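Note that this complex is displayed minus one protein chain, with the remaining chains in position.
In order of appearance the chains are A, B, C, D and E, and numbering begins at 1 in each one.
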């Protein structure tokens, strides 16, 4: 198999705190020998689990980028058992410009795994993560938010587990992260996953993956950021990597399966009639699409085909056919936080 | 003085409800004889005040666009005394594309008054409003929000009045609109105003102007939309134009003067430490700017030079030097709603 | 083989008339869970041939888009024996913007077969047509025009047939469509075709394909549109699918082989000396390229290396080296319409 | 008054044939001391009228650009009495790129008179024509076509004349040009014209102006080009400037007043039901707008508010609200060519 | 007259070293209350001349930007008599993006004086410099280079002086700056100047202006940067503002008048046959334009209409009609440095 052309400025085997760049070769008009600098931090002390934390997988998702930057500064190797590898701007060209996808190749990194070592920058980054970084890891934490076009309460995402044991491990990580909401995928996962996400990559490499959706709308909210930072430390403590950390009492997580998204079928301005966590019945109107360019034209109702609660909503007022305006979930049979 | 080249499809002198377009001539590659269709609605019955309502003055401000569209449909001439003229997408090219400024000429309509009949589309629209529409009006209600880059609680904006009488009129309109927050300008106003805003245009023409900032961040929130729709009806009732409307009890308005905005001096991701309505002291840190591209570089504090409360905040995580991250206000001496 | 990620909102096995969308997943900045809505209509009654009709394969070709939209409305299942599947905007992003190729990925759909289920939107659409739709079809009718850069008289395109029987079937379809001109390909076709066109896809799946070139220049002409609508009904009648339709007398088709295109070798403005159907001799000047930026510079002659008649012409006055200015064809030995 | 910064490489007072450039200073990134080369040709012999001929006033109108280029080459000073000044690419940046308006400043030259010597390139060109060239001229011939978005039969445009004598002169020029159609403006003209067109500029300077609309749709048709070249020579002969030219018999002109344009009010694909010169009655449907993205949605009729014939049509299938789809004219009382 | 809306963060009347920003209000989509930060530094001690130094007037001219940044750091108020005001990125949006003109408004600042307080950002900056800054200054030093499209040896630019006394002052400044080449303008200058340059603004305000052209081609060369830094200190010393500075011996300046520029008349790749300072005779070939897209087409000679030496050359290989390829100058009668 072709090897990655990406080189790392830091030595992943060395103890201590290192920061540098993954150099993604990018020979272009303004820089013939240039490379894209993907920032990377390793904090390592002795033996213990290796946790890879990603933020900026989508460039317009900011809480994770800030949380990992603060973690990079605050975490001291002396307090750690094991290794934390941080990529606070994983798809750097996207994160630099605040776009979901890379402006260099339109690449949506989380639809690009397993990547291609001879492909575009986004594909090269995906390949490096799947083939170089993940094989040495135990846990992947991939921090997302709803991006520019969705907004989630602080939500943990995970699979149900490919095996009984993996399911237990995932439930324990969910409980440790202790976010108010969880979205539990049905099906998928496992070593034969064909998913093009970082989570799929982790499954293929036998790494335990969790994701989080931490707000969105292109904003950062103090509350969600605080839950994120607390959750990351709780998870490290849960994994035995931050022995001295003293977690407060867990607040509990409402675990949901996704029923589906409700979509706009006309272009216009969306007037929401439901907010986050509101219950929605099948056939209920969740919003209306107005057309101020023809002010006397009646609005078009947007009707939910699902029964459940609003898991996520679209923060952008303008909609077009095919845009998800809300996502509907329903409670899993067992709601109790698994601590 | 040169005359406007804009023609109206509706007759502003006729009773009843009419909808049509202001035709802004725009001879371009894809349409040599084309015009830009600025939607306009007139609802008129007998004599009484003439109120011009604008939304989409900035194209990325949506609550007003929806509120005026709904008003255009719901208001029946039979219930009205006087005339309501509605421009739900005032700077149509901006509103169509969801941009603050027009994509045709980069024009910020609310910095373009008194406009120019031989200028760009934005300038032609400004001129038409100031020279054709406003001279026949009594009151201007210009509905804004914080747009893509700011977020306000539902806020009434007004001057203090050029005369004692005008001040009383404005205070009464503020009370009638009954939004939770008001921003009262100090100074300005009057027939010699040089302000380039629609409010300045109204002042020059002897029309009583109020504005509103109704949320922002490119979103629509059900609560603010509801306050807006309620407020518009209350104002029409207050003006004697909707005699049959029965307003509920006023909730009161916190009236503020603006102390100033606090600005970013570095590029990066802004972590807010204050939320709307939080008190802020002079010299206090209101947020920090992080640089995930150099993860070990310490964040830069953003410090308030003002004492007061957070009137508005920036919802975009990415900042550059010169961006306002919060606006600070302080309570006016007299907080009581003036009903 | 990887499966298509495209889902259909309609059930291709159900009788009656259904309209909905093929949902092409497209996770982008403005819509993280969004999909591209490719409109699709199925009209089905009992058993009989299954005919797939495409328009908007190239987005700047309009007659077919209108003809299929009208057919979708006019055709009632009760009158039909078999099934008609209509994709009036096959490469929807291209058709929405009036571009030959998709603005999302620059994809020329008719050079993208057999497509890729994990590729760009254009590649995903090609794959869905070839692997999901075509295997259930008997006949493909792919409606084109000359697009923005060419103009054809209403022209039927077909192969000569991979077998004697297929040749007869194709000649009969040509006669049934009854357009004034036909362009008959030499060679190609068959189950081992490597052609990247929809016609190639059909050949690979054992589906009988015909195309049509229906005008062009970005325009719609009433005459060609009328010939198109008439031809589609005649073909359905010919296939036994519209038993009650009463075709008028056939007008006959002039069948041509293509000799080749004549190309510009300089940039400038092309002055045509020949019009559609004009005879052209080898070595004859078909037009001149002028350079008004150097007005005394003599024009450059464009000379035909072929003998025949003008099958198609370029409607754009501006040319560059490598642009086809006319296409030359010559009569097939047997000119008689094959009815 | 500020003077033009444009310099001419040719001497307008000299006899003979000269070609060169008007140098429009344009100091930009790729050329700090650069100028825009507007090609200009002067052909002069002895005394006689001075005729300024413009083409490429709109850059996507091609017949005139070719006709003036050919005239520049074919006309010999020895055969001429007086002077012909040719600007075959008047708004050069627009003509070079085939755009109606200049890509440098979005300037529509024919909406930019009287221009501004300190303005954008388009404004500088307008000013030079009005203040430098026209004061020395007797007749202006401004060659247009429908551009990319309209198509006209070969049509002469003229005013009715500010004085009786001017009216007669204009009628005679119309007859001399001998195009099949004429569009005679009602009102306007004269030394106090405020029109922003080249024709307005000519009127202000006491120069007799005629325009022509010569096809369009971005194409060149041999017939219209031939009528143009013939007409220009006939006009020069009529003015006594080409004494040896022997015109053939006039074919006659159908002179129309414009009733108005008919506009699209929805976006979609326009299906024309009328062609050039077809009669249209008030209230008659001239076309329908289809929406293939919602194939079962019924088309919207486009209805003429005017009685008359189709003077011009839109060749672009895609329409939006505000686009003219046909222009309607009606016969002037006196149809006879005035020779 | 309308006042500038630009505010300064620093107090120009205060002693000591201050750095801050000129805030140019710019209310746009991504920042409704934002401003453009034009960096400004004032270094002041006691009384003495006030010198305004500009760099980044054109954004792609870099030596001056670096030289003023270094000067801002190195100059201590204690060593100074008088005041130095530094604008190292005068047209900040242009300098930030490395473009000659502002990406916000295409404004070429040095063609925008006297500016407009209600205009575009570039016009607002020009107005602020002319109306707010220059009236308090004695000397203007405007540091340019050839930008992206020209290359100059280190060259002082000045007028000949509106009065005898001013001429002497200018000659003395040229000698003090001591660059190897000087370009002395003929004519122009004085209080009635209509020049749109910063130099014109200074002349209108009675401020003594000199410019410099310091290399170019988008590069920075150590030698020219060193000459620039030395020259600035020499000038301050010459003005009595840096009494402790000890200049080395002057090296002398070759003073030239400009004969004119030589222009390309074809597009292609320019092969220079002359280098900087080479002598050129009238009618001599200074280069050839090749067209590799038609490799057997003979090159076109570029011929000088002037006699003299090469003052400046174009560093970009690609040329189009109207591009200056070399500028020719000739020695002034008196070459001796005027000290």
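Descriptive notes on the structure:
As a convention for this text, a residue touches a chain if its C-beta (ideal position, glycine included) is under 8 Å from a C-beta of that chain, and two chains touch if they have at least 3 such contacts.
All values derive from a computational prediction rather than experimental measurement.
Remark: the absent chain touches shown chains A, C, E in the intact complex.
Note on the undisplayed chain: of the listed residues E:15, E:96, E:138 or E:307, the one touching it is E:96.
The hidden chain makes contact, of the residues E:19, E:79, E:172 or E:303, with E:19. Contact with the chain not shown here comes from a single listed residue; of C:101, C:202 or C:328, that residue is C:101.
For subunit C, the residues touching the absent chain in the complete assembly are 58, 60, 99-101, 106, 108, 110-111, 146-150, 194, 196, 261, 263, 316, 320-324, 327.
In the full complex, the hidden chain is touched by subunit A at residues 2, 21, 23, 26-37, 104-105, 118.
If you put the missing chain back, the residues of subunit E touching it would be 17, 19, 37, 39, 41, 55-56, 62, 65-66, 68-70, 72-73, 86, 88-89, 92, 95-96, 98, 217-222, 225, 269-273, 275, 290-296, 298-299, 315-318.
Operating definition for what follows: only the chains that are shown with their structure count from here on.
Counting hops only between chains that touch, subunit B reaches subunit D in a minimum of 1. Between subunit C and subunit D, two chains of identical sequence, the interface residue sets overlap for the most part, with shared numbers making up over half of the total.
A rotation of 120 degrees, rounded to a multiple of 5, brings the CA atoms of subunit D into register with those of subunit E.
The centroid of the Cα atoms in subunit B and the matching centroid in subunit C are 50 Å apart. Put simply, the C-alpha centre of subunit B and that of subunit E have 43 angstrom between them. Shown for subunit E are the residues in touch with two or more other chains, namely 321. With chains as nodes and touching pairs as edges, the resulting graph is of another kind, matching none of line, ring, star or complete. Contact between chains, using the touch rule, shows up for A-B, A-C, B-D, B-E, C-D, D-E.
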